[in-house]
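Heads up, one of the protein chains got dropped from this complex, but the rest are sitting where they should.
Let's look at chain A:
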Amino acid sequence: MSQPVPEWVNNLCDPDYAKKLKGPLTKSVPSPPGCQKHATSTGKQNRKDSQQKQKPDVSILVIQKAWEIAFQPARSIPMNMIVSYMSGSSLQIISIMTALMFVSNPIKSIVNIRRTFKPVLGNSEAQSQVVLAMVMFVVFQIVLMGIGVHKLNSMGLIPNKRSDWLFLEEAAVYREKTYAF
């Protein structure tokens, strides 16, 4: 004796059953958390929309990244100031090396600026903002270099005073020759 097939089995096998159903539609039911609406939608319109939305997002990211890079040297300014203050102005090989590094490192960074900003270059929309960030980067590097220069100056290694050029000054010559005894 075969048992009668239950109703729900027929319904399950009928692909059009869902359409025949009356009552609240799936659209009005909120998706479960974590499921996105468009994931289920397959419309071309939707895809275009999302692409248009993505573009400005990337340039915002690029700009964000660019400013991040630009502010990197600024973050080390307080640190450098403390180091430069702590290492004193005595003429010792370590403090001279630190001071020279403070001056030479920013120069190196400025020379390598394109390499540093390479990941964020090439985006024509964000170009102006990135250039601005690059300018700020240079400014911060110059501030860093300023700390080094100030340090060198306080150590007396920059010949900017009268005594540094005293050796070039010549004495007056007196014509007469005298002897006293």
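Side notes on the structure shown:
The definition used in the following text is that a residue touches a chain if its C-beta (ideal position, glycine included) is under 8 Å from a C-beta of that chain, and two chains touch if they have at least 3 such contacts; residues count from 1.
To be clear about the criterion, contacts and distances are computed from a predicted model.
Its UniProt record calls the unshown chain "ER membrane protein complex subunit 1", which is the correct pick from "ER membrane protein complex subunit 1", "Sedlin", "NADH-ubiquinone oxidoreductase chain 3" or "COP9 signalosome complex subunit 8". The residue from A:16, A:57 or A:176 that touches the chain not shown here is A:176. By the touch criterion stated above, the residues of chain A touching the omitted chain are 156, 161-164, 166-167, 169-181.
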